[in-house]
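A protein chain is absent from this complex, but the other protein chains hold their places.
A, B, C, D and E are the chain letters, set down in written order, and residue numbers restart from 1 in every chain.
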Amino acid sequence: MNNIITFGEVLMRISPRGNKKFIQSNNVEFYFGGTEVNVGISIANFGGNVKHISCISNDFIGNTAVSYLNKFDLDTSAIIRSPRPLGVYFLEVGAVMRPSAISYNRSHSSFSEIKPSMVNWDKSLENGTWFHWTGITPALCKGSKDTLLEGLKLARKKGMQVSADPTYRSGLWKYDAVPREVLSELVSYSTVFIGGVNEINELLETDFSFSNEDFIAASMLLMEKYPSIEKVFDKIRTSINSSWHKIRARMWNGNEFKETLDLDITHIIDRIGTGDAFAAGIIHGLQKFDDFKTMEFASAACAIKHTYMGDVNYANEEDVLSILDGNTTGRLRR
Amino acid sequence: MNNIITFGEVLMRISPRGNKKFIQSNNVEFYFGGTEVNVGISIANFGGNVKHISCISNDFIGNTAVSYLNKFDLDTSAIIRSPRPLGVYFLEVGAVMRPSAISYNRSHSSFSEIKPSMVNWDKSLENGTWFHWTGITPALCKGSKDTLLEGLKLARKKGMQVSADPTYRSGLWKYDAVPREVLSELVSYSTVFIGGVNEINELLETDFSFSNEDFIAASMLLMEKYPSIEKVFDKIRTSINSSWHKIRARMWNGNEFKETLDLDITHIIDRIGTGDAFAAGIIHGLQKFDDFKTMEFASAACAIKHTYMGDVNYANEEDVLSILDGNTTGRLRR
Amino acid sequence: MNNIITFGEVLMRISPRGNKKFIQSNNVEFYFGGTEVNVGISIANFGGNVKHISCISNDFIGNTAVSYLNKFDLDTSAIIRSPRPLGVYFLEVGAVMRPSAISYNRSHSSFSEIKPSMVNWDKSLENGTWFHWTGITPALCKGSKDTLLEGLKLARKKGMQVSADPTYRSGLWKYDAVPREVLSELVSYSTVFIGGVNEINELLETDFSFSNEDFIAASMLLMEKYPSIEKVFDKIRTSINSSWHKIRARMWNGNEFKETLDLDITHIIDRIGTGDAFAAGIIHGLQKFDDFKTMEFASAACAIKHTYMGDVNYANEEDVLSILDGNTTGRLRR
Amino acid sequence: MNNIITFGEVLMRISPRGNKKFIQSNNVEFYFGGTEVNVGISIANFGGNVKHISCISNDFIGNTAVSYLNKFDLDTSAIIRSPRPLGVYFLEVGAVMRPSAISYNRSHSSFSEIKPSMVNWDKSLENGTWFHWTGITPALCKGSKDTLLEGLKLARKKGMQVSADPTYRSGLWKYDAVPREVLSELVSYSTVFIGGVNEINELLETDFSFSNEDFIAASMLLMEKYPSIEKVFDKIRTSINSSWHKIRARMWNGNEFKETLDLDITHIIDRIGTGDAFAAGIIHGLQKFDDFKTMEFASAACAIKHTYMGDVNYANEEDVLSILDGNTTGRLRR
Amino acid sequence: MNNIITFGEVLMRISPRGNKKFIQSNNVEFYFGGTEVNVGISIANFGGNVKHISCISNDFIGNTAVSYLNKFDLDTSAIIRSPRPLGVYFLEVGAVMRPSAISYNRSHSSFSEIKPSMVNWDKSLENGTWFHWTGITPALCKGSKDTLLEGLKLARKKGMQVSADPTYRSGLWKYDAVPREVLSELVSYSTVFIGGVNEINELLETDFSFSNEDFIAASMLLMEKYPSIEKVFDKIRTSINSSWHKIRARMWNGNEFKETLDLDITHIIDRIGTGDAFAAGIIHGLQKFDDFKTMEFASAACAIKHTYMGDVNYANEEDVLSILDGNTTGRLRR
Partner (left out) sequence: MNNIITFGEVLMRISPRGNKKFIQSNNVEFYFGGTEVNVGISIANFGGNVKHISCISNDFIGNTAVSYLNKFDLDTSAIIRSPRPLGVYFLEVGAVMRPSAISYNRSHSSFSEIKPSMVNWDKSLENGTWFHWTGITPALCKGSKDTLLEGLKLARKKGMQVSADPTYRSGLWKYDAVPREVLSELVSYSTVFIGGVNEINELLETDFSFSNEDFIAASMLLMEKYPSIEKVFDKIRTSINSSWHKIRARMWNGNEFKETLDLDITHIIDRIGTGDAFAAGIIHGLQKFDDFKTMEFASAACAIKHTYMGDVNYANEEDVLSILDGNTTGRLRR
């Protein structure tokens, strides 16, 4: 019985080890990721039951990807297999003032041929109580947007919670669509908004500032425009450089504003997927904790993700709660 | 002054080390290859001056690929850069009765958007004396076929030698074309045919057997149909299993048939690109040796390629000639 | 619905790469294995539904082991977790005339504290149609022997097929028991005997020779003593040296004797778990093929296992059937 | 002539590289360690003559362990070999707010069967002038406690110096004994106490605070109860997180209290064995330097150990003295 | 057309990975470097046309070195090949308070037999507009000093710019020469001085302090003594420890003094070659930017070099300019 549903592209990430560039070494490592499946795996590691829906290549690379999801005990039974290759991204990991760089090979991937007719949403959402989507899926192609929309409509009809991470990544939108309109429609089927002032400004064509006051005002306006939205959770990253960030969070749940203290990540191991760890923390937290503890849990989940290689968060619930209990000095566990 | 011209797609090969499958290890290695560039690099390693023409992604992966060609002193000045990603292939290396397996991600690669207007053949062939093509390039898309054809026409007009390796790989032909007709037109501009009974049967719709008699008859018929063809060189592989092959060669040059003895490759390190090493041996050999020595050189080049990791042949001319001198026992060189 | 049940210890194997000794390199790799789980994973790779029952450490090593089984889609829901550490074995891989060497650390492992009360056999065998056991499990300790016996009794009561691989490894039997008596009782609940003259001689205190005639006579006597046994499948290994083996098989099914030709494994990658691949081939084959094809399938499965690193067989059904179709020359699959 | 005697278990440490978890990579590294042998190797690297006494498995793992000790020129002639396996610990290295985690497999190791009758203390201590023990050895089993006690008694009888690092690790004590009583008896044979307020409170059932005043009072009381104790050296660790610590030290030698400044370890490579490096610094220092320089030497030794992978300190005496001279900016040595 | 000329030894660097010592691991990596070729490669990566002149071993190591230079598109046509081995240096990378350590094997290397008669300076400088030299080359042997001097004289005669990095490394000077006199003569042919108060004091036997006032006074005196010098650029490194440095720069161009702010390099990946990256930044900058922007460019180039493994700077012009634009927070580039 898998009640958490994630839907989105699974990508293979290929990266040289240890901050090297591709031109420096032909020894590379691969991982699997993709924003929605990152969220799914992270929730599974917290103890949740997760089904991930995707379209994956029908070759040994696709087999490896599915096996990777199985490893984390995700339900992979609804995954569609396609003759097209799995999407790939190449990553060069930066350090200090050198930014990390990504090059994508995903525009004709197996996921890019998904269409509503390929997903049996009725069956897929059978035991579902939560559906999570992000702004990446509708950006990829019309088929993925339409498929997602169909899923969201059914999810809402069934009374499921719907969390939205409506990141707008301009470089991705290549089919004929107005991103704001698409995202707006999708947000209108959502109940939890994981995003901040930037995302709201994008949606509402407003120009709220980054202050807490404006965050509250923006959130209120968002809830006014999209009455299904009940809560807004915003993650705030302070980047000293590529290797050193700070993370905190703030929220507006219709009644109260709260914010956390900064968590100081002095030695980043891998910053990919840290936003997804935050989203997973919100989704998992809302099923067990109050709103403030949920936000603290998500913030700590985001922070600890920076210490794991790869796209996914390996922390379990206990690992994250321990940070909330103040155990941030890294005392050895025997 | 680069007189040898090769034209074709450069691919990134990604492969786990040591016979592992992708599902077994996330440590992988990458190499660059592609049948025509393999030929080019091999000739450069023999001491030839080679210009390779291609269309390569305009990202750090593409930079790495171009830098790889520079490493072997190929002239890369005519390479076009494209916003599309470089083609990739994934390889799982087999052993004994387990076959190696390849999965491609090349159908929307940077090379697949090449068009005749993108290559300045006049300038590219300026000092050219030899043009080499294979059956892969015309199979990829109409643009690559048209571009190749234009190059071949000019090459012949300039009196260049043209070597054809008209391998027919059915899985690649996805655009609207009759492979036999396309290959036939391209062969009609060629002077050296690197292929055997299979390739001739494919072209002429004949059914010659594998015997030496039929090889001669087939070669004669080929020369009749394509009068520009002066010589036919055929490489014969005997596979005991994935790890153990034997290689020999035979030829018909219009006047005489010759064949070599088998070279026994008891412990294969990497069999990718071995046919390309043979073609490079033919092209390099014909510029320095008589036909029979050329064939022996090519056969030894093919054999020794099986002992190098990656797609390209690292042997230099002396390494190959040493095998012709009978040094096949691997005596340590201090 | 998992109809194939395997029961036994999961071990962590730790081994230097590439034929090195531990004294030579502190870079090592780990794999998971254990004869019964190897059989289970191999059957899962053939497409079967397998549940593995075991007792695994309740730490991050145990988590990794369970996740490894999930990766192959085994049902791990019946696995018990224990505070004791997972069993480990260290392997130094030999070559040519140098034998491989193993050192065990398993005598106080998590599995060694298993007791009948810890396994709910009723629930575990619910949908079971086949139970596989080996001579390793009863050798480890009284608890594992008793637990196995209880499972076998129920399996037979439910009319399940029971395959026995009654390997006798003298070094393992350290508790107070007479191995022959224990194995004899367990064989008496079995229907398929995967073993040969050595195993029969051990059980019956006979001294049949290795000839086909004696194999038949031994099998007949075995079936007389243990009337539940319907078929005997024997794998024959000819070792040229550590790096080069040949494998064939023979069978007696009560009616006819058959044997296969040798499969020549000229370059062994990993010989651990090859007997388990044979057993898996028998179990999987008997569900789909006739006895002779089953034996050929098992023999090919055993042979191809020698080409995969690690304890488990990665070949799928198609890979093995392809060898039966005569594809043993390792032709590249694109 | 080896005058420094260390006695204790040698463990094999197995750990993924670069902060990975076991679930992420099957590439791992092994090291050897164990608190007492870490001290011994560190002293040998400072130039001391060290004999280590232990009981090690009689297999290729044990051979590798002994060879590892030989590498550092320890006298291994008194090591006993046993058929039981060497103790193992698995380590996942954390970062920032993620703690490192250890899982042990040592409870039935080769060392755990040591008994007084197995060590010839008369011969082993022949040229000894210093004996070092820690609270780990008496915690493991009755045999190791009894053996240690016998050694300590003889050491004191011979007038050797005895350093005690009476760490109390509650998880280890599994045999029938009252830890405080055991440790108390062992401390009564010691002359140098390497520990602080926690260890004293544990021994004396007091509750001194962490202040310098209380440290002095606690040390005085300790010396009152155990008159053989002449000096107390305490290492103080300030953990910012798993990746960033500060180290300083304080001492009471019966006459004066002194403390050092903090050494800032901004980028920890490996924190295992850092306390052992401190102890080694004390033991080595007391043979050459005054008490304050000894403490500074030990503190710097502890700090620099954080920059070496593995359990042992590779710094030589000159490396450590250079830090005392103020060379902490890491200027390249050519 | 290569207008930038660098001349100097190419060294092979051999180093264990990840802060290990050679005694810890037999897995090592090699890179190529050498102060002048580092400058050349860095300029090539900025887009410059660079010819490097050297004497390199005539074996497969030398082939690998030349191929390494080709990879970065340096003109290697003037490189001389020698039967002597390539110079090697071994590097152990430190961390925090542990300094990195280097051991050289270069005193009888291929470069050490260079003589003026071996370099055709007329041809080599044909299209040259800039010549860069360092204090390493004249230190190695009389032949390298004489060869350099001959090149510098011709460069000045042709009106080329000449940049001097007159580092004085006392350990290198082993032939019969007075370093100050040699360096002084070489500086007298130079136009841009890349160095600071230490280098000036060394040359002029003065004792200017490190203050900005003294830097200006020293630079003025330098220009008085060597009228060809037009500009002085000084890089200032603040070392917190081996893993954490700050970099800034100051300049005197005859008219004005300027200095940059510190760039904070909190997590150093590799500090070798960072001074060379600064020199390359100066040389490249002076061809495109004003003096102040040149200094800022060089300072940023130096800083970012600390984030690349190996001796050479992989940053391109855009990477460095982006830091000048304030992008130092390492925001991911997609």
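Basically, a residue touches a chain if its C-beta (ideal position, glycine included) is under 8 Å from a C-beta of that chain, and two chains touch if they have at least 3 such contacts.
Quick caveat: nothing in here was measured; it's all calculated off a predicted structure.
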- request: Taking the whole complex into account, name the chains on display that the unshown chain touches.
  value: A, B, C, D, E
- request: Out of B:46, B:233 or B:314, point to the residue that touches the absent chain in the complete complex.
  value: B:314
Statement: Those residues of chain C that touch the unshown chain are 18-21, 23-24, 94-102, 104, 169, 171, 239-244, 267, 271
- prompt: For chain D, which residues lie in contact with the unshown chain of the complex?
  reply: 67-68, 70-73
Field: For chain A, residues in touch with the removed chain
entry: 24-27
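FYI, only the chains that are shown with their structure count from here on.
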Message: On a C-alpha centroid basis, what's the spacing between chain D and chain E, in Å?
response: 45
Message: Measuring centre to centre with CA averages, how many angstrom lie between chain C and chain E?
response: 62
Query: At which residue positions does chain B touch at least two other chains?
result: 21, 23-24, 26-27, 67, 101, 104
